[in-house]
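Yeah, one chain of the complex is gone here, protein chain that is, but the others are all in their spots.
Chains: A, B and C, in written order; residue numbering restarts at 1 for each.
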Amino acid sequence: MAFHLDADKLTDLNSAARLVPSGGLVALGGSLSARLPMALVRELIRLETAELHVVGSAHSIDVDLLVAAGAIKVCEQSYVGFEQDHGLAPAFRRAAQNGELEVRESCCDTVLTQIRAAEMGLPFLPVRGVKGTGIRELHPEYGEVTCPFTGETLVAVPALSPDVALIHAPMGDRAGNLHLEQPYVLDERFAAGSAAVVATVDRIVSTQEVAEAGIVIPAYRVAAVVEAPFGAHPTSAFPGYAYDRAHIAEWVRAAGTPQGAAAYLEQYVMSTDEAGYREMIGEQRMAQLRGYSDSTESWMSLYS
Amino acid sequence: MAFHLDADKLTDLNSAARLVPSGGLVALGGSLSARLPMALVRELIRLETAELHVVGSAHSIDVDLLVAAGAIKVCEQSYVGFEQDHGLAPAFRRAAQNGELEVRESCCDTVLTQIRAAEMGLPFLPVRGVKGTGIRELHPEYGEVTCPFTGETLVAVPALSPDVALIHAPMGDRAGNLHLEQPYVLDERFAAGSAAVVATVDRIVSTQEVAEAGIVIPAYRVAAVVEAPFGAHPTSAFPGYAYDRAHIAEWVRAAGTPQGAAAYLEQYVMSTDEAGYREMIGEQRMAQLRGYSDSTESWMSLYS
Amino acid sequence: MKFTFDEWFVVELARTIRDGEVTFHGFASPCAQVAMHLAKRTHAPNMMLIEGAMYAVNPTPAFIPPTGNDAVLKQGAVYSMRFEEFFDAAVRGDIDRMFLSGIQIDRYGNANLTAVGGMPRPKVKIGGGGGGCNVSATVRHLSIWSTNHRTGRCLVSACDFITDVGHRTPAGTRAELGYTGGGPDWMVTELGIFDFHEGRARLRRIFPDVAVEELEAATAFDLEVAADLTEVDPPERSQIEWVRKLDPIGIRRNEFRPQELQRTFGL
Partner (left out) sequence: MKFTFDEWFVVELARTIRDGEVTFHGFASPCAQVAMHLAKRTHAPNMMLIEGAMYAVNPTPAFIPPTGNDAVLKQGAVYSMRFEEFFDAAVRGDIDRMFLSGIQIDRYGNANLTAVGGMPRPKVKIGGGGGGCNVSATVRHLSIWSTNHRTGRCLVSACDFITDVGHRTPAGTRAELGYTGGGPDWMVTELGIFDFHEGRARLRRIFPDVAVEELEAATAFDLEVAADLTEVDPPERSQIEWVRKLDPIGIRRNEFRPQELQRTFGL
């Protein structure tokens, strides 16, 4: 059965990350600097998971770390970078330019459409745009379909059903019910269109508490859930904590060279676990990130 | 612009019902005995609206009244009736058997798919089933499409974009933000795939109050909103009131003959307005229907 | 303990559910509805119960109401599926079992929920098929039932109109139609219980107060009978007690003609 009906899916990070097969098609939840599944990303790197085909909309340090660790073979995202703030993603850019990474660049709406096809049990769906762009040429697997009513020819994209979707949520219960704040980005669609969700949550709470907050991803889509406090760090997981701009800057600086990227990975990932990671970040910094909502000034001070 | 951006869309029932053109394609919100847009249905009958093409999933007294009043030309629903409780819909059945009504019977999932095509800006979408059924033969407008990847041939259904969706909600604000309780049925999809929503609400509340309850249909899809207390009666609008089983039984009995149906329509629709309708139902009965949640016994007593 | 036929019938529908299955019933199906709640409380605690027109997951309603979308039917559920979430799951094959009925059913399990006499000019226009026209193609297993077998007009040699697909239609087999679901595996009527052998209904169990000849006479298609035909196993006392507790108003009885409600049995 494709639904996951166990009453208790609480497990540890290592066991959860082992559900992601090397060579697998992996959907990354969240986007940009919010709710990226960083604890799982770090654990996949520790496990030396390799040859991943990752798919998502607009991502940043999750993809960049995985690329730096050599974990990704195919990158099918609509964007990888640090916006106008820190600019290009250094490891991603280097690997793409060196030909070490197959960048099968896509569009948010195309990824949405391909996941929807999987969710709807259809082998393909049409998209409105893409014709006339370079993206079309990057994707020999796309086809064409002619509308039987209007006669117009549209680009057809195949259903894309990830083996696993990695999703971080601020809270969830042991059964796997997850509450997210908006924007949900593609997470709802990934949950429905993937074979399984592997989730981390900042806090495991009672079913009652997650239901009152609002269940966005229901338990039966989730194969495993792990309590990973600050599991999205250095990205945000509202309402819990804002993103750690300084830490992201540290990565971007370090990753300017392969040696720097390797040193970062050694320090923050390979030589430690998540408890050790949080110790390196430090309780004082975590309190600052949690304190974003104390006042507009404290929020702005994180970014000034 | 297709979005409806006016800050104040509060109007009266008559003005709202006039937004439904005779001959128009009309989506009916709610389903079975819950949240049917009955105040609008009654007003459309008073206005002698005609030649409607109605679409929806599983409906009951809304369609049956409109059919009895001669307002419907084409009925494209997945079901019209009163379940195992009161059985067949008398006016609908009679008109279908007499050839006075074109019953273009459909399937919940096909209607969903056709509305989704409109919502997604696509001219068609494929459906998984329908092949081999009589429903396929009832719909010469369906076509076929071959998947460019798997080679399988699927039934293709055209986008269906209603001129107007009639939706009843327990609460909404003057801008048209609507809160519904689950099941939303097709109402979210109708709101997104139709040119406009015309809404009735049991209570007009502040934007703050509807936002706290949860906005299910956003204001910019809504062209007009009317305060119509008990506007779903004799169907339910939880959490406000349960459905009026006795009143529905009265309709089903009356509608057993064309004369009886006409007498019902004269009494409850043509000779009165919504204030008069509520007077006929009576405050005592309305209090009973609102009191469903006092105890399991009071709830059960409505149905025993 | 005395019990009535409607109670037993619900038990037999419940027995078609295997533990761990994701199971759904349509609206206007109180017997299937009560059966699902019964199965969940007895032999199938790990099933996922999707409550008909509410799409509520594993609710524990205080009673069964006469309409499929009364709010009592989501009591105790922490999550309700969106309409499209359910239909997508059904179409892509994530729903294990669905209950379906029909005013006419043929030996392949095709069902007519649309019209006696066919369309567009029906002799009797009935309600319609809800979502069955698509999801009967893709749900993994279908439990079919009828409470009108005895009339002789339900189990027909050919449906006047096919609303939901069984194992083969005049247009082809499920495989030929590209349908991914497994089709009907059980059919329960007020006279007996059928499985499907090579895609055709086969009588496996008969109620003790019914004669095979009587059942055969009420069946318009050639009756196929399993070599090991036996009487239906009696219900357990706890099952009957649960039926009464789950459906105190007795909404399930709406599905039966009065004579069936007169059938009583003892335990």
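Note that in this section a residue touches a chain if its C-beta (ideal position, glycine included) is under 8 Å from a C-beta of that chain, and two chains touch if they have at least 3 such contacts.
Bear in mind that the values here come from a model prediction, so they are computed numbers and not experimental data.
A.B. asks: Among the chains present, which touch the one that was left out?
C.D. replies: Among the chains that are shown, those touched by the missing chain are A, B.
A.B. asks: With the missing chain put back, one of A:S31, A:N177, A:T200 or A:Q288 would touch it. Which one?
C.D. replies: A:S31
A.B. asks: I'm checking contacts with the chain that's been left out. Which of A:V20, A:L112, A:I217 or A:A254 qualifies?
C.D. replies: Final answer for the missing-chain contact: A:L112.
A.B. asks: Of the listed residues A:A39, A:L52, A:L66 or A:V103, which contacts the missing chain in the full complex?
C.D. replies: A:V103
A.B. asks: Of the residues in chain B, which ones touch the absent chain?
C.D. replies: Listed in rising order, the touching residues are 1-3, 5, 118-122, 177, 192, 207-208, 210-211, 215, 218-220.
A.B. asks: Which parts of chain A face the unshown chain closely enough to count as touching?
C.D. replies: 31-34, 57-58, 77-81, 83-85, 88-89, 92-93, 96-97, 99, 102-103, 105-110, 112, 116, 127-135, 137-138, 152-154, 181-186, 188-189, 236, 238-239, 242-243, 245, 296, 299-300, 303-304
Going forward, only the chains that are shown with their structure count from here on.
A.B. asks: In whole angstrom, how far does the Cα centroid of chain B sit from the Cα centroid of chain C?
C.D. replies: Here chain B and chain C have centroids separated by 28 Å.
A.B. asks: Could you state the distance in Å from the CA-based centre of chain A to that of chain B?
C.D. replies: 40
A.B. asks: Any chance you could list the residues of chain B touching two or more other chains?
C.D. replies: 128, 152, 154
A.B. asks: Send over the residues of chain C in touch with two or more other chains.
C.D. replies: Where chain C meets two or more other chains at a single residue, that happens at 91, 138, 180.
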